[in-house]
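Excluded from the complex is one protein chain; the other protein chains are retained at their positions.
Order of writing sets the labels: A, B and C. Residues in every chain begin at 1.
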Amino acid sequence: MASDNAAGVHPAILEAVARANSFHALGYGHDQHTPLAKKLFNQLFDAEVTTEFVFGGTGANVLALACMLKPAQAVVCTSTAHIAVDEAGAPERFLGAKLIDVPTVDGKLRPSDIRGVAHLRGSIHHAEPAVVSITQATEMGTIYTAEEVRAICETAHELDMLVHMDGARIVNAAVALGASAKALRSFTIDAGIDVLSFGGVKAGLMFGEAVVFFNTSLASRVEYIRKQVGQLNSKMRFVSAQYVEFLQNDLLFKLAANANSMALALYEKTRHHQSLGLATPPVVNSLFPTIESSVATALRDWTFFWDWDIANNQYRWMTAWDTTLEDVDLFAEGVSQALKI
Amino acid sequence: MASDNAAGVHPAILEAVARANSFHALGYGHDQHTPLAKKLFNQLFDAEVTTEFVFGGTGANVLALACMLKPAQAVVCTSTAHIAVDEAGAPERFLGAKLIDVPTVDGKLRPSDIRGVAHLRGSIHHAEPAVVSITQATEMGTIYTAEEVRAICETAHELDMLVHMDGARIVNAAVALGASAKALRSFTIDAGIDVLSFGGVKAGLMFGEAVVFFNTSLASRVEYIRKQVGQLNSKMRFVSAQYVEFLQNDLLFKLAANANSMALALYEKTRHHQSLGLATPPVVNSLFPTIESSVATALRDWTFFWDWDIANNQYRWMTAWDTTLEDVDLFAEGVSQALKI
Amino acid sequence: MASDNAAGVHPAILEAVARANSFHALGYGHDQHTPLAKKLFNQLFDAEVTTEFVFGGTGANVLALACMLKPAQAVVCTSTAHIAVDEAGAPERFLGAKLIDVPTVDGKLRPSDIRGVAHLRGSIHHAEPAVVSITQATEMGTIYTAEEVRAICETAHELDMLVHMDGARIVNAAVALGASAKALRSFTIDAGIDVLSFGGVKAGLMFGEAVVFFNTSLASRVEYIRKQVGQLNSKMRFVSAQYVEFLQNDLLFKLAANANSMALALYEKTRHHQSLGLATPPVVNSLFPTIESSVATALRDWTFFWDWDIANNQYRWMTAWDTTLEDVDLFAEGVSQALKI
Partner (left out) sequence: MASDNAAGVHPAILEAVARANSFHALGYGHDQHTPLAKKLFNQLFDAEVTTEFVFGGTGANVLALACMLKPAQAVVCTSTAHIAVDEAGAPERFLGAKLIDVPTVDGKLRPSDIRGVAHLRGSIHHAEPAVVSITQATEMGTIYTAEEVRAICETAHELDMLVHMDGARIVNAAVALGASAKALRSFTIDAGIDVLSFGGVKAGLMFGEAVVFFNTSLASRVEYIRKQVGQLNSKMRFVSAQYVEFLQNDLLFKLAANANSMALALYEKTRHHQSLGLATPPVVNSLFPTIESSVATALRDWTFFWDWDIANNQYRWMTAWDTTLEDVDLFAEGVSQALKI
């Protein structure tokens, strides 16, 4: 229950990688798989989008934002956003740009938050808020509805700002909102998102994320910048082959569906421990229980999971594409044992 | 009442500049005035400090922080800090570093704010808080006592962090706390500050600020970095000559004392307008009245001053080294007229 | 003969500064002088240009280039360019961009040098050469004719590149090419330059340079970026007042004319020392004599001048707006004495 990063690679993905190895292919995307993977992204979003592959999630976010920002501009995000707290300052170092991070109750930015910083635009003394970045599903295990994303995009665009979505766990959100390409489109391209970091690693891939430009005019220099940010994969086929597999036969939704449903199962099996404070069922694949510190330590010695808000004794349990009901039962049993002590 | 930036240059300073022009002098500080000005800083702080001159305040802050930060580190400051909101993202662009800005009630950082971000240290996923930057006097017209600065420095140093002071209005603070070199030392070098941006322009100079390293080991590359940040003045004598004049005969304290006392006079003459909400006398040279928006517009058409917190109809009135009692009377009369309408 | 930076400020400029101090004025350019100085730049170039003032020359260059570059692009310049060797890496640090520096025989870039790097365009593996930066007069005391600048601009524009001119000593070049606004225009705006760093300090100002956009579409974010690079002068009137004086009554040309003619006088008085290798008369205000090292040391102990190419015993003698014939005679006499030993 440590993280969906701790899960391995789905067997079909691994086989796709092995198959991609059966012949020579030119580097840097001039292979068979990369154009095919891009075509599958077009189908997924039912539009001619521009898709580029990178190594990792921080690279995806930095590349997306680098394509969206002009000098002396700033990014508006939540104070719990991965770009704000979990990328070791990569955005500031690479972009040379300020992140304006807004506190929220649930990890979700509101249109009012955007309006609240709009007065910083148009004054030469301030870094100009120009890009809004939201995470779907959020770092706090919540999701934006399609309507909520649309409201954010409308507010941002009205103010002449662009919208980026960090989709490190976008497939989990898509499953929660309908488990279909249509559902996925509803809160991305259809809602007005300009650029999307599309994550596959947490959902069952080995490595490699995608940056998808719905607003393709922003992609004019993306390939140069990708190389410049150290995200150009020389043997790119080994990433694109994974996406070719992932995007076919609804594999992406199947994997995320398992992660989400196992989180729900874990909730059902642990919610009776009132001290955990698990008031509402998870919408994606994480639970944020409150555990008394010595209990947490004991439980963690047995199987690792992450701190969340240590000041409030809050932790994070996270399920993955390969979590089984047996895993859930075993973990729930462990929790019961730990809480008894 | 717009800003202490709107005041001109004190006549003695202007004369010092003119005198410095009476002969050739080598550039880049290899002149007569620069070593003398540095010596006067040593006397002011009663220590062998390292002082370097720059063009402006943003340059001073960026240079100071560039000498204090290692890669992947962050600066902790208040959410109203000049570096956070009024330098157009210069710190992020030049330093490539994150600013962690903490909300405060009065523009003053507390030791608890530092402890509150200390958990971000030691994890490779987070930009590491490594420098605390406080402003004296603060952007909200408040000041730190010597004890408060010392508590901040002790907390920071205990956590292996350094402390920078943005002293754009440090002389105003020094006057409020005793109007002497001893008072100035009490909340800077004696309190444990590592590096100080020492401001003279708002106090009556023409241009040019100083960066003073109390922790001189941090200054090993300061001259290289100064050139790199575009802050090396080729005809440096015209800055250092100003400081030679400014630091002698208590001129710095006299100028700031006038600014502070004129703010107090303005407070006395306007506090009876209850709608202004001027509950407490100013400690330095600014007042933050609340004015109904149409009244503010009318008053501003007559004489300019800055917005402060537009959401709350709050504005800033600021006095300067050259503000006179007549100016105060005239302005107070204008306020009375505007409020009558 | 150390540098035109070692000269002071012309008396008329100093008086203009003093006059600008006679009243309050809003900061950041919202004063009387700044719009007037901008208008005079329009007149000088006989066009509606966009002019912004900065503190220093490195700041001017960095600001100009920041307005011209997109991500993952590069600047082409000579290997002796000030931006390449004398700005402590400021362009790389601030711009995050590569400088491609081309060796030359005389400090002058040729169209063939631009064509020589054109193959680096259009490949995602290379930083894309996108801006050409030339210096007028060059760091080696040579100048580009109007035709030469035009050929460079045509070549660059044909390749979809922009052209920046570092004009730290542009007035000296203008004097050499005609000493008139018309001459100045011939090798700048008329020749196709996009953005010009216009230098005044070496010609007799106290501090403050200008960035002039002939291609005004590049100036859309210049004011934000100026603040971000630490080049926004709060009491801007003290710079713009200097330019108001400098640009009127041909003062700029008169000052540079003196510097140039004194260099010629020095050449005439020292050229008979064959060991100096002064084969051709200077076109602007510098000579590059070859001096045996022990002689140079002796001469330098007497009066300072800079190394140029130490491997070849080459030094730089430089005259200024205030150099007199007496200075030249005295210096020439010193040279004769030193060479006798």
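Everything below uses one rule, namely that a residue touches a chain if its C-beta (ideal position, glycine included) is under 8 Å from a C-beta of that chain, and two chains touch if they have at least 3 such contacts.
Just so you know, these numbers come straight off a predicted model, no measurement behind them.
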item: Absent-chain contact - pick from A:Val229, A:Leu247, A:Leu266 or A:Ile291; value: A:Val229
item: Listed residues B:Asp4, B:Glu92 or B:Glu128, member touching the removed chain; value: B:Glu128
item: Which of C:Met1, C:Val49, C:Leu63 or C:Ala97 contacts the chain that the document leaves out; value: C:Ala97
item: Which of B:Ala72, B:Ala179 or B:Val283 contacts the chain that the document leaves out; value: B:Ala72
item: Touching residues (missing chain, whole complex) on subunit C; value: 71-74, 85-89, 92-99, 119-120, 124-127, 310
item: Subunit B residues that touch the omitted chain in the full complex; value: 28, 66-67, 70-72, 96, 124-125, 127-128, 221, 223-228, 232
item: Hidden partner chain, residues of subunit A it touches; value: 2-3, 5-9, 14, 17-18, 20-28, 55-59, 62, 87-90, 93-94, 201-202, 206-207, 224-225, 227-235, 238, 304, 322
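Note that only the chains that are shown with their structure count from here on.
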item: Between subunit A and subunit C, centroid-to-centroid distance (C-alpha), Å; value: 50
item: Centroid spacing, where centroids are CA-atom means, of subunit A and subunit B in whole angstrom; value: 41
item: Set of subunit C residues in contact with two or more other chains; value: 28, 224-225, 227-228, 232
